Each structure stands twice: as structure tokens, then as C-alpha cells.
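The complex appears here without one of its protein chains, the remainder shown in place.
To keep things simple, chains are lettered A and B as they appear, and every chain counts its residues starting from 1.
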Amino acid sequence: MIANYGYKDGSGEYFISVDTEKCTGCGDCVEACPYGVFEVVEDPMDPLSDDQVAIVTEAERKKIKYTCGPCKPVSDRPPLPCVAACLEHAISHSW
Amino acid sequence: MAEDTTSKDYWRWTESNWHDPDMDWREGDIISAGVDVGSVSSQTVIMVDGKLYAYSNMRTGSDSPKSAENAMDWALEGTGMTLDDIHYAVGTGYGRVNVPFAKRAITEIACHARGANFMYGPTIKTVLDMGGQDCKAIRVDQKGKVVSFLMNDKCAAGTGRGMEVFADLLGVHITKVGEMSLQVDEEPPMVSSTCVVFAKSEASALLREGWPKEKVLAAYCLAMAHRVVGLLERLGIEEDFAITGGIAKNIGIVSRVEKELGIKALKPSLDTQIAGAIGGALFATALLKKERKKK
Partner (left out) sequence: MITAGIDVGAKNVKVIIQEDGKILGKGLVLAGLDTQASIKGAVDAALKDADLASDKVEKVFATGAGRKDVPDADDSYTEVGADAAGAIHLYPQARTVIDVGAEEGRAIRVDERGKVVDFAINERCAAGAGAFTEAMARALELPLEELGRLSLTSTKAVPMNAQCAVFAESEVVSLIHAKTEKQDIARAVHDAMATRITSMARRVGVKPDIALIGGVARNPGFVDSLQRDLETEVLIPEDPEYVSAFGAALLAAGLGK
């Protein structure tokens, strides 16, 4: 499943996507993110399975453009900590 | 299907409850319930062995637990069933953690997907749900499992709330907006701002320029349709396609979404507002089976 967390507002589209087929629930992104954007829980979209997956916390979903701001300087953008930490390449950002 | 309706008119739906008089629930093995407490409306669905037995649909009050209880009581009304007869209840929707008698809370996306699969059959692939305060796009497989989704509840544009702001500005009743917006000879250019706040200033300027209300509404409905199509495109649209939620009843939006996509949305056989509660009841059935197997 591709879980898209975030929003589209007048200024643009800001989604963090987690591919739950790839995500192993290891929690490396949780450790890597300086602002607590991720958590690992039982897959909320598949209540009949016990698989652990990374999700974007409820509190962050409406403001990721702002929370992720410092990770995304206008120039000389380094790799994003969350994306770099995920060895399964399960995380991507739309902006 | 007989409907007991009250006259309360809000978001163009009537509070209602229903149960199947031909079914004897006492013969059922698994009695499950799904309770969907949304920001505007709350629904309860009761299923007997995975078959729809009863439901209710009413407005959400200021207190979520109370709204859940009311919706449950109303679904039970006239059935002879009591809360104690229900083996497993699932809470869903925005107030899902506040359903006192639910064994488990499940996100509305999962429940909605499962409910749409039940209502429209296994060919349903894409669901657009436009509620009072959010807009969701969901892709499902033939079993009703979520393949991909997105939910926009940050921005009022593309939600019932955004439409309400416009209805207020123009002094048009929310239930009339859709039809009125279609009373134009020709589609005007769409309102260019997505943001409801800026779109509202744009609309005020258009009114001052002498545009009739119908034309302003058409320009906004077009913009709103375009916006939700944009959201859908992020997931990709595959038929069958269905639109659910409060705005599904706004013909001005639905017809424009269909036009922009070039496909028709399926017509539901049941009130689409109970999709989430149906999904909840189906999950309740499945979870109970799983529990029994373990024992």
C-alpha cells in the first residue's frame, strides 16, 4: 500500500509517502527524523494484520510543510534524514 | 427500503434509521456493529453474520461519546436487540476513540474502503469521499483492502466547509448550491485561488462586477471539482469509481468531477454516508472470527 500523509493547500502539495510493502517497521526513520514526524505502529489501514509499519504522526500530518522546512533549505539541499535512513527506500516526499 | 425520516435538513440529508424486518437476528452467529462518529454526522450499522441488518444516520452532537450512544440506540430501536447482544463493535471516524462500547478503533480510510467494497461490489477501484471537513481519495483492491490513499483535512478548499463559506457569502442555502451552479448557459472561467479565504475575496470582486450568483457558484464549483480531481490524480484513477460523503449530494460538484475525469461515478444502492460504519461492522465480524479462532 502507498500511504500518502500530508495535504494539498493553496500553496502546493506536501505529501510524505510510505510504501508499506517495503517498510519493515524497523524504526530507522523514527530515529533519524529530528522532529518526531514518524512513529511505528500496527498498520492502521490493515486492521486484520499485525504488521508494524512507519506512519506520519497524526499531529504532524497537517503541518509537514513547516515541520520539514529546516530539512529542506532552498539551496544546497542535503539528502533528507528520513529518506536516507530508510534502507528499504520506502519513504518519499512529494516536494 | 423503508426509511423513517425526520425533517431536519442539513447537508441535504435526513436523519434516518432502518432495520430489516424479515431477518431474525436471534438466529445469527455473529452480531457486529460499526459506529462512525464524524464531525457532522454519526452512523451505526449492525450486521448479522456479515449481512446488513440495521442502521442509523444522525447528526453529531457536541459530545462524541453521547453521539455514538445515540446513533447506536437509534439503530437498535424496534429491533428487540440490546447493546449486550452485540458481540463486537468497532468505532471509526474522527471521533472513533470516543465510542464507549467499541472494542477497537479503526481509521476511517480502512473502514471506508471496506464499506465501499460492500456497497458497490468487488469491481470498485477508486473512491472519492468528500466530507464536511476533509477530502479523501482511496484506491482499493477487489477485497476492499486499501491499495493507496490520501486524506486532506488540513485545507478547507475541497471540503464541505469551503462550500459552506461560499453559500454563506452568497446567501444561498447549502442544499441549493449544486443546482444553482448549473443554471448557467456557459461555464465561466474557474475561480483562480484555491485558498477559500482568497477565493472568497475573488468571488466578492466578481459579485461587485455584476456577475449573477449562479455564475459565481459555477466558477467555484468548477474550481473545487478541479481541485479534487488533482488529488485523485496523485493516486491514479481506475474504474469503477464512486463518490461518497456529504458533497456527493452536490450535483454541481459531482457532474463537474465526472466531466473533468471523463468517467461516470457509480450510483449507490445505499446511503453512501453509512459506508464507514458498514466497513467498521465488517471489520468487527472479521476481528471476532479471528479472536474465536485463537481460542
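Basically, a contact is a pair of C-beta atoms (placed from the backbone, for glycine too) under 8 Å apart; a residue touches a chain by one contact, two chains touch by 3 or more.
All of these numbers come straight from a predicted model, not from anything done at the bench.
Touch, as defined at the top, links the missing chain to these shown chains in the whole complex: A, B. When the full complex is taken into account, the listed residue touching the unshown chain is B:C155, out of B:L76, B:C111 or B:C155. Panel shows chain B; residues 133, 154-156, 161-162, 165, 193-198, 205, 208-209 of it touch the chain omitted from the view. Counting the whole complex, the residues of chain A in touch with the unshown chain are 9-12, 62-63, 65-67, 69-70, 72-75.
Everything that follows uses one rule, which is that only the chains that are shown with their structure count from here on.
Once the centre of each chain is set as its mean CA position, chain A and chain B turn out to be 27 Å apart.
By the touch criterion given at the top, residues 104, 106-107, 109-110, 145-155, 157, 193-195, 198, 227, 230-231, 234-235, 283, 286-287, 290 of chain B touch chain A in their complex. Listing the residues of chain A that touch chain B in their complex gives 1-10, 13, 15, 44-48, 61-63, 94.
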